[in-house]
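What follows is a set of notes on a single structure, which appears directly below.
Yeah, one chain of the complex is gone here, protein chain that is, but the others are all in their spots.
For clarity, chains are labelled A, B and C in written order, and residue numbers in each chain start from 1.
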Amino acid sequence: MHIPQALQYFEETLLDRGVALRRFRDVRAATLRLTAPLSAEDAAIQTMPDVSPAKWHLAHTTWVFEAFVLKAEATGMAAEYEELDPHYHYLFNSYYEAEGPRHPRPQRGLISRPSLEEVLDYRKHVEAAMEALIGNGADDEAWARIAPLLDLACHHEEQHQELILTDIKHVLWSNPLRPAYTQTMPKEVRPAPELSWTSFDEGIFEIGHDGTKSGSGFAYDNEGPRHKQYVHAFQLASRPATNGEYLKFIEDGGYSRPEFWLSDGWFKVQAEGWTKPFYWQQKNGDWQVFTLRGQHGMNSAEPVAHLSYFEADAFARWSGARLPREAELEIALAGHGNPARANDAASGALNPVAAGGEGLAQLYGGVWEWTQSSYAAYPGYTPAPGAIGEYNGKFMCNQYVLKGGSCFTPPGHARATYRNFFPTDARWQMTGVRLAKDV
Amino acid sequence: MHIPQALQYFEETLLDRGVALRRFRDVRAATLRLTAPLSAEDAAIQTMPDVSPAKWHLAHTTWVFEAFVLKAEATGMAAEYEELDPHYHYLFNSYYEAEGPRHPRPQRGLISRPSLEEVLDYRKHVEAAMEALIGNGADDEAWARIAPLLDLACHHEEQHQELILTDIKHVLWSNPLRPAYTQTMPKEVRPAPELSWTSFDEGIFEIGHDGTKSGSGFAYDNEGPRHKQYVHAFQLASRPATNGEYLKFIEDGGYSRPEFWLSDGWFKVQAEGWTKPFYWQQKNGDWQVFTLRGQHGMNSAEPVAHLSYFEADAFARWSGARLPREAELEIALAGHGNPARANDAASGALNPVAAGGEGLAQLYGGVWEWTQSSYAAYPGYTPAPGAIGEYNGKFMCNQYVLKGGSCFTPPGHARATYRNFFPTDARWQMTGVRLAKDV
Amino acid sequence: MHIPQALQYFEETLLDRGVALRRFRDVRAATLRLTAPLSAEDAAIQTMPDVSPAKWHLAHTTWVFEAFVLKAEATGMAAEYEELDPHYHYLFNSYYEAEGPRHPRPQRGLISRPSLEEVLDYRKHVEAAMEALIGNGADDEAWARIAPLLDLACHHEEQHQELILTDIKHVLWSNPLRPAYTQTMPKEVRPAPELSWTSFDEGIFEIGHDGTKSGSGFAYDNEGPRHKQYVHAFQLASRPATNGEYLKFIEDGGYSRPEFWLSDGWFKVQAEGWTKPFYWQQKNGDWQVFTLRGQHGMNSAEPVAHLSYFEADAFARWSGARLPREAELEIALAGHGNPARANDAASGALNPVAAGGEGLAQLYGGVWEWTQSSYAAYPGYTPAPGAIGEYNGKFMCNQYVLKGGSCFTPPGHARATYRNFFPTDARWQMTGVRLAKDV
Partner (left out) sequence: MHIPQALQYFEETLLDRGVALRRFRDVRAATLRLTAPLSAEDAAIQTMPDVSPAKWHLAHTTWVFEAFVLKAEATGMAAEYEELDPHYHYLFNSYYEAEGPRHPRPQRGLISRPSLEEVLDYRKHVEAAMEALIGNGADDEAWARIAPLLDLACHHEEQHQELILTDIKHVLWSNPLRPAYTQTMPKEVRPAPELSWTSFDEGIFEIGHDGTKSGSGFAYDNEGPRHKQYVHAFQLASRPATNGEYLKFIEDGGYSRPEFWLSDGWFKVQAEGWTKPFYWQQKNGDWQVFTLRGQHGMNSAEPVAHLSYFEADAFARWSGARLPREAELEIALAGHGNPARANDAASGALNPVAAGGEGLAQLYGGVWEWTQSSYAAYPGYTPAPGAIGEYNGKFMCNQYVLKGGSCFTPPGHARATYRNFFPTDARWQMTGVRLAKDV
């Protein structure tokens, strides 16, 4: 079977049309559950260029199925696909240059029409066509081409599920009324365990996803090729840094002492007036933290979240430690991480909870953990030609890798080889820090 | 009877509570008719800092009754007014420093909540309190204080009725789908009459509103005092300049020849790449114009609209003419203008229509006409103390006066002494030009 | 005799070639005296877009003679003029669109070559050609055309003499060492007289320069035509406001109370963090003022200087007064001002000194006095065609008129009809305020 270059790490069980249909329906339904609490206005506005409206996420994830499956893979299909509205191609393409011109990203909030209702109709329209295709609308040869793309598009939609939560948090926080996304499900409070350190020996390690092992599940092209790295001895903290620990950094003058900061970070601190994590606010001397459940008193035991790379790095220096390297965290995740018990989106917490348990806790879920590794191509990596090749490769510059997933990540989405990446000043993501040390 | 300084030009008929109630209800209902075609999303977004969302206009016009009547004039009222939500004071204050801090103007589109529905409830809440007050909730002494404020707040709401149309036009135009506000009511097409000139002799003229004549109706404080000006002989064009005439300016290289432009205007032309009026677009060689009825072929006979001061002035120089002065247009409006037959919002045209009739046509309605007069205080003018004094006075700088009203102006709102004003680069308003000449 | 439209107010005595030669030499020598204290580096750098390097002023004033006389009026000349370097036309044109493309204004400080020495050679080259022309290089017909242009170019160079002092003050102040332009000539200190008010009756007044009276001396085109204005009764303060008076405004919270400020001014105060006049600085609780003699303790009796329009206007409101109108100051200057005793550049003070004497003191010299009149065309004014017409006309927008000259103005340069103008936020000019009141 031929699998396109960008998709070689493909979940072959999806070749079973029944399995594929179930997977497709599950992903699509999960997205709607996330947007259900939002009004048409909540879903329409854009509070900064990095944020996309929920309506746009709903439409764009649909457009990916339309553009990369329904329209791109027409050969061998029983019926030609008809677009609901040809303008949607312009409005809902995100960044694929090969797909032609598109609506500028910072202007996604300027589009009141199509309405939320019309976008939900668009979802149904594409879903009907996809279901027909999965059923009997594609012959077996076409299906073998389509199944990997469907796999990719489902994982793509899961990424946007995390972004929907991330972005709506910024939208609600931008409102001086500080409204909540949901007020149900009170949050259990438990203390954070003492910090301890786990040591790893030096040696040659294999890193990255091995595309040939069918049992290892889906992976994006940027996770391969699996390759050797020489890793020096290191230590990892037993859990992510907490709000309480970060508060000590603040109280020790962390934001006013240049000796802890990268030069670019110190510039940012001064230019933007940073004095605390993004969603923190001091009220009558007490620290409050904004969450999807509204604004609450700061919980010292919870992992500190919404740190930029600059803040994570400065905190690490102040701590007498450093940020981990990508390979170090991947080794730990592969050997010690248990995604099944993660504080991910399935936990319903919608906020990082205090890590528990023995050894290396909360490697998965909670907060994405910054690494000091620049997001770069693995040896032998080449992006696929065409639009699909733009998925990951063209961002390999001036961004840093994060590992492990967060409390906003859909269950099953993160894995040891997963490479998330953001610029060094990004603060609206669910990002935190686990300290590392040389031995 | 004591009338506060800022409100001396007051429609005394409103002292009759029945008249006042009718006036109040009419104004409030007219606003809702304008927003009826808008979805919650149309009413929520803000497409540039100058534009306010329709939802904000609905709330702010309500807040003015709440802040300047219900809360400010409590003495002599039967029952204390209770706010629906104390946060609204922060959200819906526009620019009144004396009323305390407020939500920044460029961020009015970042507020998804309160929802449109909640804002409509806010309107009803304030309307009920106002109706009670007008009925018997205020004793006669209080009512004498309140009636002028009610008069002011009704005229204020009419100003925002014009802005609702102006702003929603920008919102819809910002959408690449170019949707229409309404598609009903096709527009009659008639030719524009030949341009002719009317001459006026020099002499001393009285300009501005005389606050003592009760028959002359409402006026803002900035329209007085009535005072003498020495006006030199001048000529006025019989009608506003048309699209067809403006097209000749474009085709003669108007936007690429600095000799027609003020220095600041030429800078703007180059910095912003201006080559045509704001809502014009060339498609396959044909000119189209965006209107509240969608995008249509350009009609040469219609008044050219959405010109900045810079464009109006450059066009006038190219024409061998000049912009009128404020006094010149006021003299013409007072002597020749007939507001009753105006192409105003009551005409339902929602676009300037070709001027008709003899003499000085369409002095009222159609397009606001730029004057070369900087918006400045009349001799003897002093703003009232407190928030009400901020209504007009603090904007008397770097703006230019416009006269006569437009097709977006509510009927009865414009008058000869009315002074509209905008900065020299404003293009989203319904603004055009009537040429003038020295004799 | 034919005088070009833009130059109708021409000093006919200059038709005498001997008089013209003396005038030319005097003006040119005066410029060099001003730049003598400057090093090559002082004369080269540009500390903000509004500031021009002294080297550029030296070259540009020369270019005006070259472009508007030597090259433009070749007919009737004995010998063809040869440019020293054809690139200078591009480098030293200021803003004349009709003269073709030119070096961008904000980049005048990026030109290290030609060196100061080469620019001084350029001056000599043009001076030699001009002297030849004045002598016998132009026949009488040509001379009649040239003499008015020479008159204009000499007055133009005087304007730049004021700018040389204004701009070098900004250059030196931008240096944290706060060096002085000159340290000679200590400044006499005397107290400011009590403020009193002079009243003027209302009536029709004639304003502006009458081009036909040969005795009245040179005038720019924007000073005419002389025309009637109806002026209402007013009062003028006996002297400009002092540092001491302005300090009271500051101490009364002037910069933190929006009720005194125009809306645009208040925006500027907050955006730029204004808390004091531009060249003031607080050091250990004492106020210091930077002058061309270095930084010194603030003198309460001296006129407050370097106020923007916004600050002058806010101070006037705080004082319970207002800014004068252009006509009001012109009437005062024409009737009461005595340029001969002015605190102008010939006084050598290089800073405004405390006003003295009876009645309306220091109408000339000291500080340019802001008016509330927008810089606009007088009735009947039309700019000349071509480059010369760009001298004044194209700036008639968003600037406000100042009257009377300053301590930086060359002697004899200011007059009652003189119209200086700057934007409302300009602070680097020698600008102050004389209060006015309605009667």
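Heads up, the rule we're going with is that a contact is a pair of C-beta atoms (placed from the backbone, for glycine too) under 8 Å apart; a residue touches a chain by one contact, two chains touch by 3 or more.
Source: prediction; values computed, not measured.
Student: Indicate each shown chain that the hidden chain touches within the full complex.
Tutor: A, C
Student: Please pick, from A:15, A:262, A:301 or A:346, the residue that touches the omitted chain in the full complex.
Tutor: A:262
Student: Among A:22, A:232 or A:296, choose the residue that contacts the chain missing from this document, as touch is defined above.
Tutor: Missing-chain contact among the listed residues: A:232.
Student: For subunit C, which positions touch the chain that isn't shown here?
Tutor: Answer for subunit C: residues 39-42, 44-45, 47, 55, 87, 90-91, 103, 107, 109-116, 171-172, 174-177, 179 touch the chain left out.
Student: Touching the missing chain, which residues of subunit A?
Tutor: Counting only subunit A, the missing chain is touched by 95, 97-98, 204, 227-230, 232, 258-259, 261-266, 309, 313, 322, 372-374, 376-377, 379-380, 385, 394-398, 424, 438.
We take it that only the chains that are shown with their structure count from here on.
Student: Farthest chain from subunit C, going by mean C-alpha coordinates, please.
Tutor: Greatest centre separation from subunit C goes to chain A.
Student: By Cα centroids, which chain is closest to the centre of the whole protein?
Tutor: B
Student: Taking each chain's centre as the mean of its CA atoms, how far is subunit B from subunit C in angstrom?
Tutor: 38
Student: Centroid of subunit A to centroid of subunit C, CA atoms only: how many Å?
Tutor: 61
Student: Measuring from the mean C-alpha position of subunit A to the mean C-alpha position of subunit B, what distance in angstrom results?
Tutor: 47
Student: Could you list the positions in subunit B whose residues touch two or more of the other chains?
Tutor: In subunit B, no residue touches at least two other chains, as defined above.
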